[in-house]
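A single structure is presented below for examination.
Every protein chain except one is present and positioned as in the full complex.
On to chain A.
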Amino acid sequence: MAASRLPPAALSLKQFLQRQKVLCLYRTLLRTIRLVPNEADRQYLTSWARDEFKRNSGAKEEDTIRMMVSQGNLHLQELQRTLQLAKS
């Protein structure tokens, strides 16, 4: 069987998918923050999101990453619910 042609730094499929999930979460979070009406709140939230993601960007274990992604999803849902309440 031919040797794998992938470079050594390439991610495995699971890691690749996880990376995609993280980036997708970050993008959705930024898009939701854009909808916040108050300008000062928006800036606070974007800096908060940026710091959180940057701080945990060094994590390597799959389980840690998964836990953090689900936490991020909870935060995102809370933010979306608050926005919907504020809009109505």
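The rule is simple: a contact is a pair of C-beta atoms (placed from the backbone, for glycine too) under 8 Å apart; a residue touches a chain by one contact, two chains touch by 3 or more; residues count from 1.
One rule holds in what follows: contacts and distances are computed from a predicted model.
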Missing subunit (named according to UniProt) among the choices "Acyl carrier protein", "Protein phosphatase 2, regulatory subunit A, beta a", "GOLD domain-containing protein" or "Glucosamine-6-phosphate isomerase": "Acyl carrier protein"
List every residue of chain A that touches the chain not included in the displayed model. 19-20, 23-24, 26-27, 30-31, 34, 50, 53-54, 57
